[in-house]
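Read through the structure below, which is laid out as structure tokens, and then see the notes.
Note that one protein chain of the assembly has been removed; the remaining protein chains are unaltered in position.
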Amino acid sequence: MNSTGAAGAVLQLVLVAGGAPLLAGLMRQVRARMEGRAGAGVTQPWRDLRKLLRKEPITPRGSGPAFRAAPTVLMATALVPAAVAPFVTTASPLDGAADLIAVVALLALGTVTLALAALDTGTAFGGMGASREMTVLALVEPTILLAVFALSVRVGSTNLAAIVTATLHDPLRVVSPASLLAAVALAVVTIAETGRLPVDNPSTHLELTMIHEAMVLEYSGPDLALIEWASAMRLTVLLGLLANLFAPWGIATGASLTALPLAVGVFAGKVALLGAGLAAAEVFMAKLRLFRVPELLAGSFLLALLAVATSFFLA
Amino acid sequence: MRRLLGKIRRTGRVAEPPIPASEQPAPAAAAEFGGSVQIRHVDAGSCNGCEVEIASAFSPVYDAERYGARLVASPRHADVLLVTGPVTRNMADPLRRTYEATPEPKVVVALGDCARNCGVFAGGHGVIGPVSDVVPVDVEIAGCPPPPEAIVAALRNLTGR
Amino acid sequence: MSDTAYVQLLDLAAGVFLLAAVLMLWRRELASIIRLFAAQGAALAALVAILGVHQQHPELLGVAAGVLALRAGLLPYLMRRALAASGEARETQPLVNVAASLLTAATLTLLAYAVSRPLVALAPSPATQAIPVGITVVLIGLFVLATRRRALSQVVGLLLVDNGITAVAFLATAGVPLTVELGVSLDVLLAVLVLLVLTARMRIAFGATDLDELRELHD
Partner (left out) sequence: MSAVEWGLAAIAGLAVVAVLAALAAPQRVRPTTVGSCTAALGGAGIAVGVLAAAGRRGAVWLPELLPLFGVRLEFDPLGGVFTAVAGAVAVAAALYSIGYTRHGLDSRTVQAALPLFVAAMLLLPAAASVATFLLLWEAMAAASLLLVLAEHRRRTAVAEAGGWYAVMTHAGMVTILLGLLLFAAHAGGETFAQLRAADLSPAMRSTVFLLTLVGFASKAGAVPLHVWLPKAHPEAPSHASALMSAAMVNLGVYGIVRVGFDLLGGGPAWWWLLVLGLGAASALYGILQAAVTTDLKRLLGYSTTENLGLVLLGVGAAGLFATAGNRALAGLALAAALLHVINHAAFKTLLFLAAGSVLHATGTRDLDGLGGLRARMPATTGLFAVGALAAAALPPGNGFVSEWLLLQALIHSLPATAVATAVTMPLAVAVIALTAGLAVATFVKALGVGFFAKPRTPAAESATECGPAMLAGMGLAAAACVGLALAPTLLVPALARAVQVAVPGTEAATTGRLTLELSGITGSMSPLLIAAALVVAAVGILAALRVFGARRARRAARLWDCGGGGLTARTEYTATSFGEPLQRVFDDVLRPEQDIDVTHVRESRYLVDTIHYRRRVPDRIEHRLYAPLLAAVRAWGEAGRRLANGSVHRYLGYGFYGVITLLVALAVTR
């Protein structure tokens, strides 16, 4: 914990908060281009947010504090990981919260608040979305923790900074089957957690096929802005973790302030690359039927378990 | 997958060159949109001709999304109500409720002649009148059905891009 | 080649070998199952080649080439032909649903690890360390044989078992004699041909290759 660490933490917080909408824009743009469209441009989500912040917030009658508080809490649960996770620097002053399990749990907390808000409105769609989201969340947890397990076995700690530093010192580790399997498993759960295809279709208009969207149908104006923004940040955070847990090169470890700009650039590049890849892959996918999703998650769970297993039987 | 990728490469970009925005002055509310317009489409009793045109306006060819317009699933998310068809008796209240559910600032677009003046359905059984009888209309798009170019032009006028 | 590189490559080959087996359990389309099987054959060949290079056994390289030709080339080709002949594209409902069979595979892996522990303990080396992978593949193969309905998946199961045995043989001993490998491969080839012929006959007789319909033969 030092001045560089603090600076880095602030920097990556700003980076994630400011970059998340751009990432969403980039992904939409890639998708649009592959569909032969011109696309709305990378900065479109920012325009949407600006406009939403100006619009009129609406509280449906018969909803309670849970509905009002959810956007703020969701945003908070997205901001804290963005500040503590080793994206730009490994020396975050909030190391006490930079635990992989804690970060995962925080993101889950965000999902829960949104689900509660959806139930709070008492609409049928809200309940449906909440129920589905919770089902997916419950099935995703084991995979995440097993992947964490596989990653921390070789390091001997679940502290994010520790894992990243260990990988930096021993790059060959990354190509070991264990960490490759873990990477795939984490990628799958990232898709499931952030409601991308094939688990959920972020741009659907059919309520009956919705998971995430169904929960936010009642939100408008600034509330909606916070939710959209937070969802983008969650995606960024998870992709960032994926990037830095398996390819942490370029991150600032020392106390030199000069390393930070480079780190920022590299991190932005990595996440942008991952996002573009994900968006491109989505073009080839159709949404899974809801009850095929457990199959997908069971598969990722198996991969995670294999990751753990291989981490102790392949040398 | 490989085949699809090849197809994508061969097809390339199908979007037509940009269509200029319509000349008619944009409503005051549109000033606050700043290049982003979320649209909720309400079918108040249309023959679905307009729906086909809307679909093609948002298709890759005309790609209205490139100007910052997007169709959304809930009026709470919407800035613009895109109303088609003459308002039938059963759709009057839903239309009012949709209008009431949309947060300020909001713009109502009456799309197609039916929406503007009941078109061929004027005086028909079950038709209670044009959209403007039920909710205040800010923009009208003529045509039966209006061509995608007209729709895109009107939307560009709203997004200001 | 350096020791660390050798270990890395070996582990990587073993990992791919295992992953292919698991994915075969996961996918439903028979075509992609065959593709995965070819990939597994390639991984096996790579494994053998790596061992050969490391242990300076040139003949192992020959064996590797043979393995590649047979398991990544000939067998998939035969199966693809059988698939084209039969109209069936997918493994419709296996006896154990996919999610459950994936979880089973997970436990099988741990089981294989537990049972092979003493084997590995005899002569701990990177090669023997990977033996559990081979055993896992054998178990998964048996599982496929037990739970899949389509005759083609049955063939795949058999071949999985054989791949696993071969892998274990190569990993455990410092290079199987060429003749053994040839013998094994040949009778596998034979078995496959027989099965494929059977499949064809069954299809002619019953129109489908759902093995449950074989019961009709028995009463």
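For reference, chains read A, B and C in written order, and residue numbers begin at 1 within each chain.
In this section, a residue touches a chain if its C-beta (ideal position, glycine included) is under 8 Å from a C-beta of that chain, and two chains touch if they have at least 3 such contacts.
Just so we're clear, the structure is a prediction, and the values are computed from it rather than from any experiment.
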Review point. Which chains here would be touched by the one that got left out?
Key: A, B, C
Revision key, fill the gap. Filtering C:F17, C:F37 or C:Y113 for touch with the omitted chain leaves C:Y113
Review point. Which residue from A:T43, A:S157 or A:T209 sits in contact with the chain not drawn here?
Key: A:S157
Revision key, fill the gap. Contacting the left-out chain: of A:L94, A:L168, A:A247 or A:V283, that is A:L94
Practice item. Pick out the residues on subunit B that sit against the missing chain. Key: 42, 74-76, 91, 93-95, 97-98, 100-101, 103-104
Study note, to complete from the structure: Logged for subunit C, residues touching the omitted partner chain are 100, 107, 110, 113-114, 117
Study note, to complete from the structure: Listed in rising order, the subunit A residues that touch the chain left out are 52-66, 72-73, 75-77, 79-80, 83-84, 94-97, 99, 101-102, 105-106, 108-109, 112, 115-116, 118-124, 126-128, 130-132, 134-135, 137-142, 144-146, 148-149, 152-153, 156-159, 162, 217-218, 221-222, 225-226, 290-291, 294, 301, 305, 308-309, 311-312
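Criterion: only the chains that are shown with their structure count from here on.
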Check your understanding: So how far apart, in whole Å, are subunit A and subunit B when each is placed at the average of its C-alpha atoms?
Key -> 34
Review point. Taking each chain's centre as the mean of its CA atoms, how far is subunit B from subunit C in angstrom?
Key: 57
Review point. So what's the Cα centroid distance for subunit A and subunit C, whole Å?
Key: 37
Check your understanding: By residue number and range, which residues of subunit C touch two or more other chains?
Key -> none
Exercise for review: Find every residue in subunit B that makes contact with two or more other chains and list them.
Suggested key: none
Practice item. Under the touch definition given earlier, write down the residues of subunit A that touch subunit B in their complex. Key: 32-41, 44, 47-48, 50-51, 54-58, 204-207, 210, 213, 217-221, 224, 283-284
**Study point:** Contacting residues of subunit B [partner subunit A, same complex]
**Key:** 1, 4-5, 8, 11-15, 32-36, 38, 60, 63, 65-68, 70-74, 76-77, 79, 101, 103-105
Study note, to complete from the structure: Listed in rising order, subunit C residues that touch subunit A in their complex are 4, 7-8, 11-12, 14-16, 18-19, 22, 26, 97-100, 102-103, 105-106, 109-110, 113, 120, 126, 129-130, 132-133
